[in-house]
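Only one protein chain is missing from this complex, and each of the others stays in its spot.
Labels run A, B and C following the written order; every chain starts at residue 1.
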Amino acid sequence: MSGFLLTAAETETPVAAAGATDMLLVTLLVALPLAGFALTALLGRRLYTKAWVIAVPVMIVTWLIGLYVIAQALGGAYGEEGLHFTLYRWIPAGDFTVDAGFLVDGLTAALLIVVTTVGMLVHVYSIGYMAHEPGRWRFFAYLNLFMFSMLLLVLADNFLVLFAAWELVGLCSYLLIGYWYKRRSAALAAKKAFIVNRVGDVGFGLGIMAIWTTVGTLNFHEVFEALPEAGLEPWMITGIALLLFAGAVGKSAQFPLHVWLPDAMEGPTPVSALIHAATMVNAGVYLVARTSPIFAQSPFAMLVVASIGIFTAILAASIAMTQTDIKRVLAYSTLSQLGYMFAALGVGAYFAAIFHLMTHGFFKGLLFLGSGSVIHAVHEEQDMNRMGGLWRKIPITHITMLIGSIAISGIPFFAGFFSKDEILGESFKLGFGWVWFIGVVVAVMTAFYMFRLMGKTFYGPSHVDPHVADKIHESPPTMTIPLILLAIPSMFLGVAIGWPPEGGLIHQWLGPVFHEAEELLGHELEPYAIFGIDGFLLGASVAVAIVGMVMAWRYFGFRVPLLGAEVQPRARRVEVLTERFRGWYDASFHKWWFDDLNHLLFVRIGGAVAAALWWFDVNIVDGAVNGVARLTQGTGREIRQIQTGRVQNYALGIAIGLLVVAVSYLVVTPR
Amino acid sequence: MTNLPILTLITFVPLAGALLIAFLPRGRPDLARWAALITSLVSFVLSLLLLPAFEVGAPGFQFKEQADWIPAFGIQYKLGIDGISLALVVLTTTLSWISILASFGPIKDRVKEYMISFLILEVGMIGVFVALDTFLFYIFFEIVLVPMYLIIGIWGGANRIYATLKFVLYTLIGSLLMLVAILATAFSFQALNGGNWAGAFDYEQLRGFGFDPGFQAFAFLAFALAFAIKVPMFPFHTWLPDAHVEAPTAGSVILAGVLLKLGGYGFIRYAVPLFPDAAVTFAPAIIVLSLIAIIYGAIVALVQPDLKKLVAYSSVSHMGFVTLGIFVFQQQGLEGAVLQMVNHGVITGALFLCVGVIYERTHDRTIARMGGLAAPVPVYAALLGFFMLASLGLPGLSGFVGEFLVVLGTFDVMPGAAFVAMLVVVLSAAYLMWMFQRVVFGELSDFLRGIGHHLTDVTPVELLTLTPLVALTLLLGVFPGLILELLHGPVNDVIAAVSGGTVIAR
Amino acid sequence: MTETDLVAISPLIFVIALAMLIIVADIIWPDRDDISTGLTVAGLLVGAGLTVLVAQSEAREIFAGAYVVDPLTSFLDVLFLAIALVTVLVAPDYLRPRGLPMAEFTATLLFAISGAMLISGSRDLLVLFLGLELLVLPGYMLAGYAKRDGYSTEGAIKYFLLGSFSSAIFLFGLALTWGFTGTTRIREVAASLAQLDTASALAPALLMGLALLTTGVAFKIAAVPFHYWTPDAYQGSPTPVTGYLSVGPKVAAFALILRLFVEALAPIKADWTPVVIVLAAITMTLGNLVALTQDNVKRMLAYSSIAHTGYIMVGLAAYAGAPVGSEAERAGLEGLLFYSVAYAFMNLGAFAIVSALQHRRGVTSQIETFAGLGRRAPWAAILMTLFLLSLTGIPPTAGFFAKAYVVLAAVQAGGWVSVLAVIAVLNAAAAAFYYLRVVVFMFMRDPPETARPVLTGTMMRAGLAITAVMTIFIGLVPPVTSGVIEFARVAAEVLLVRTAGG
Partner (left out) sequence: MSGSLQSYLILSALLFAIGTFGFLARRNAIAMLMSIELMLNAVNLSIVAFGAFIPALRGDAAIIALMVMAVAAAEATVGLAIVIAIYRNSRTPLVDEYDRMRQ
């Protein structure tokens, strides 16, 4: 093998500020889950009931390594540029080369915190949640594969490896949504998720190509350095940014590619928590944050990001208000929160976006796992209309979910409060009043739907199936302990890294990463003034959150004298409310008919087009081919007739032939 | 290496095997099977021996063998390989033994004849890739037809005769016109060379000869038609679904895995470097046709009711990338095109094997009758899923890199075309996943329930045929450099040819 | 006339003597088919040996320039003798079950061959005509050889009537040419024509003569639209005769063309070139189109042989269309000769298989009789496939090289002739359909219930072996290929040197 294996593996010497140990550990960070996947998948059924026996320990070790790497990165051990090294040359195609390389900087570390922690907790949680699933080795294998992909995604040092990981997480999402493959809805949802994601990936892929054709490299640092000097037309930068953003829209389920995420709830709940709340769906946010130096060069692209983000936020929140499936409410909530993050990215509030990403990762993970626990308790029932009054029966779940709800609603001192407030505040202060305004409306709606959820699930009258009602019990410790562990950051993460505003740890960590973009944007923020504009904004946020909560409580909670007298039975009041806003209710309940539109466009019309093309293929294209063949044979059959079998006719033919030849000699010859 | 004529050995070992099998007793099909397998394995191992000995980056062709054949016209028996041929030769030898092994079970009738046909087929296929004489190339190109004709026609499905005649006639029309062009090229060379026939069929001499532009147009069109039918490009593709549907499993594997590559290889080896000016002239048209093939094939694949037809139309789509990549005349595009050929060979070959596995058990390929295979045959479902993912271009598996490079190369030259080609990312996911959902997911269909205990998971033999392809798919997805490194030199030559780097021979 | 003249022409004399000897032997030992057959085979081999012995590298004129022994003569004679040999080997298995005697058959055949050999070296219009008559008269008899078979006699009378008709036409053409040029010697005819003012139009009488000659030879080679007799005569004749008729008289007629048109009428080739081109195009196209629709293999092969006439004519057209003195002229003639050799063997082989299938009486050559041949008689089926592939022009068979040869020549000639090249290959593709259809029946259909195994005698096997070996070897074994090419080249060269010499 002399020549080519060596050349293939030949790589440039990695530039590293840190030692080989760190590089090895970072490599292990992705290698371990991959190995866990491979082992679990290969051993498969032979793991019997202890399907988790490889996957979960692997994940815990990965988490520990992750903690170390995070500490190193955030502790400044890797310098401002971060740890950057290359494993091998993945694609050597002439002047197009892509290395399988890793980059660990502040942004990576911030993501790692969420990914490894939530990932590890979901793994543990799944031991309990999936305990009764016969083929759960598959589940754990997929989970490990997902961790591998997700870690690769955040660790990638160039666009193409990121893209690869991007697709791989999409694959895992597909596999896990379709975990209960016998359920048609699950299979359809899985497919839908993947395909809709791929729509975005068309843009992402083209964006990558555009970057390479303009600057000749795909390495993040090199691209960001080269791009401003490449002398590109503004429209080209905008084009690149929007193409990349298309990918983000798909992966983070922003309008108009948001339709897959609610359906993705067909997957097991731990999956919803891990992939569709805490990690994968954040990849879009991560991408835009990572490429902030590109976006920052195009005001138009930024505007698009902000618009799409805030529009998705309000759209999803409006839908969340009327859904009855507990997981779907959370899914739309996730959409809405992701919309916040994009809005933040669009206005240039990068720190706030990542900050919210982190807090959201924890509290939404918590909420999903909590909902899983609830669903478990009521025997796999997800319809909130068949729940109610559960708060005494599953107290740990109840408390932790309450913490999560408070966090997401933006009640002061819980995690979400800080991050959301930072987004809204910065939007306002950066001149995006409309973003702020819509954001505030969304905040009301958020509080409302979250407490509607809490009310219908835990506080309102019980509609639980009587057969089930007696058997309801709290989930096992493997499930409750992760809930508790997630509740802690949901309470304290905000204050821990986000206080003081614009000076918290998060700003220190991410400062170097966003430095370039901030400079390009040239944003000048006034210092934080708690007794000035900031205080006003903060007050507004808190106020609307409380309004939303109280409204929800009035319709869906149990009676608390202070919060208003109960005039009618609750169900009746909800009906009245529904009737009053019938049109809005229908729109919300039917998710603004996006699914129907898509069905019409892609299934009906698309299907008809495909069928028509097939008809075209069989009858026209192939028809032409067969037509030529038939024509040939037909001609043969006609010509055959001249062979009459009669000598006279033959002789006549010869005589005519002779005449023709003679005439041609006498008349047509060249001379 | 020594002076061992290794390319000749690789090419003709299967022929020796075929002759051997011809003299085996008729009543012992097992002997024929094993003889064929061993022969193809010998050829395979020999082709693997090329890998360490091959000098990456060395210019020109290696392992050259040269002997006069018909001196009166300067026709030679001349073999040699460069990186492109090497990759495709190894692909061929690999798929050959896999196909033969995969035929052990399904082929029960006239095993002897089948194995002989298959081995002769292998001779032709390898020959095409190693020939360096246009006449010799043509001969190998045509030899392939006969055994394939028999394989589809004798061991195929119900409508096999229609399909096989269509396949042969369609291919013949193209290739015979190419023969005219080959002869005309040789004559043109000879005439410009002072009436000397020496080298008139020698690829290395013809390449860069710089034919008259008017002549190039004619010759290029003739070559291109032959290859376009073989690839097949839209609108010359309609023989493919028919042939695939009727062919036995192994036939489909070879058809998709190797035969289609003859077209792509022909473009990159002959049509473009020999007639670069004409290639540049016609490139826009071919690019448009490629784009149509890519999108059209994928859309039509969506609504196919038959598994094999679906994969066949997906081949049209995937092979569109090959022609697209070649005719953007850009390094990434060209390297991607060759890589795509190898990948498509592996992946689509494997997909056909997978279809064959289920057909063996159910004698049906109708998607609508399938459903819920995941539960009774999990290993099978996993393998099908794996290759489905590879086929839709999942990064990390081999399908991705080739397609990406092709689109990248296209983007470099004409971004609009790249956008169109990129749409297939969605479409391929749609048709493959929809197929997968209907076949593998859901409750077990009534039809399959009727199959009962015959619906067994993959047998060890089937596993043995699929595992190497799984490994290759992974290997080439993670280390595409293994192939790509081979391609830089040859691809640069092609680019040099079209970018006016032609040397007018004197 | 000298002794050396007799030596030079000894192969011809030998064949005629052999024919007479067989008649005598049959009188002495009646009903001993083996004797006549054995004699013929041995005699033909000796004759071939003689031909090689007397072969000349230079043209050697004898009988005061009426006959010539040159490489072309040798080339054609060897081919004729080989055709006769294969025919004789294939015949007994067919004739015996039908009670048809071998002796008359072989004698008649040998007379016909002697006529062909007379044509091959003829340098005199009169000798040419004599040779032609000597060729075709036994041919009529052979066609009607199964005299109790209505098909055979029907084919024979059509062949005879139309053949005589065309002979008369041809003769009138010869007479006009002779009268116009004032000589029967081919060399002098050419010289006389060469002196004509090339710019002015030819005399109408000469052109009329040319038209008559063209019609006459076009009939003999079965070019469309003078082909009508072919399908009926071929189908009706006993199959070994069909095999012979499809190659022997055809190649001989091409020999006639070489001697008459290429040698004598070369100076005015610009006049007959367009006709040849058009005839070639419609001949191959019509032959193939009609063959597509045939269900009787014998009749299908008859139409296919018309198509092959067209292919051979492409070689002629290449010669004709090429500029005088260019290499393409030679290439065209080489292609013609090479194609003739390849065609002779592959077509004889195909008819041999058809005849082997008719081993028992009453078996027709409907395509259904081929069903399942791959199971019933694998070797016969494989050989048939080989011949059919060769007729299609699939490498690496002789037919492929032959086709490549004429196509190459056509390409070299350029102009309209290169359009012929394209028409030729498109035809070949269409032809593949009906050839492969037989393969379909042999390998892809099950044999009928009543099918019995195919029996072949030793001689039939020998005949098949010869044709098969040649069909493969001409393509695949470099010395053989080169040998045939070299021989054809020398033969063609001689012809051209003389033409150029005037």
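For this structure, a couple of remarks:
Going forward, a contact is a pair of C-beta atoms (placed from the backbone, for glycine too) under 8 Å apart; a residue touches a chain by one contact, two chains touch by 3 or more.
Quantities reported herein were computed from a predicted structural model and do not represent experimental measurements.
Considering the complete complex, the chain that is not shown touches A, C. For the options C:V7, C:I23, C:A175 or C:A451, the residue in contact with the chain missing from this view is C:A175.
Residue C:Y140 is the one among C:Y140, C:Y244, C:F387 or C:F487 that touches the chain not shown. Set against the missing chain, the residues C:A59, C:L130 or C:L476 yield one that touches it, C:L130. Across C:F14, C:F75, C:F105 or C:F160, the residue that sits in touch with the chain not pictured is C:F160.
The missing chain lies against chain A, touching residues 640-641, 643-648, 651-652, 655. Residues of chain C that touch the chain left out of the display are 126, 129-130, 133, 137, 140-141, 144, 147-151, 153-158, 160-161, 164-165, 167-169, 171-172, 175-176, 178-179, 182, 184, 205, 231-232, 235-236, 299.
By our rule, only the chains that are shown with their structure count from here on.
Taking the mean of each chain's C-alpha atoms, the chain whose centre lies closest to the overall C-alpha mean is B. Most remote from chain A, judged by the distance between CA-atom centroids, is C. Centre-to-centre separation between chain A and chain C, using Cα means, comes to 78 Å.
Chain B and chain C have Cα centroids separated by 42 Å. In chain A, the residues that reach two or more other chains under the touch definition are 629.
Annotation for chain C: residues touching 2 or more other chains are 430, 433. Considering their complex, residues 51-52, 54-57, 166, 169-170, 234-235, 237-239, 296, 299-300, 302-304, 331-332, 335-336, 372, 374-375, 378, 389, 394-396, 400-401, 404-405, 407-408, 411-412, 415, 418-419, 422-423, 425-426, 429-430, 433-434, 436-437, 440-443, 478-482, 484-488, 491-492 of chain B touch chain A.
Within the complex, the chain A residues that touch chain B are 1-5, 7-9, 88-96, 135, 160, 163-165, 167-168, 171, 174, 178, 181-182, 184, 186-188, 190-191, 194-195, 198-199, 201-202, 205-206, 209-210, 212-213, 606-607, 609-611, 613-614, 617-618, 621-622, 624-625, 629.
On chain B, the positions that touch chain C within their shared complex are 68-73, 77, 110, 113, 135, 138-139, 142-143, 145-146, 149-150, 153-154, 160-161, 164-165, 168-169, 172-173, 176-177, 179-180, 183-184, 186-187, 191, 195.
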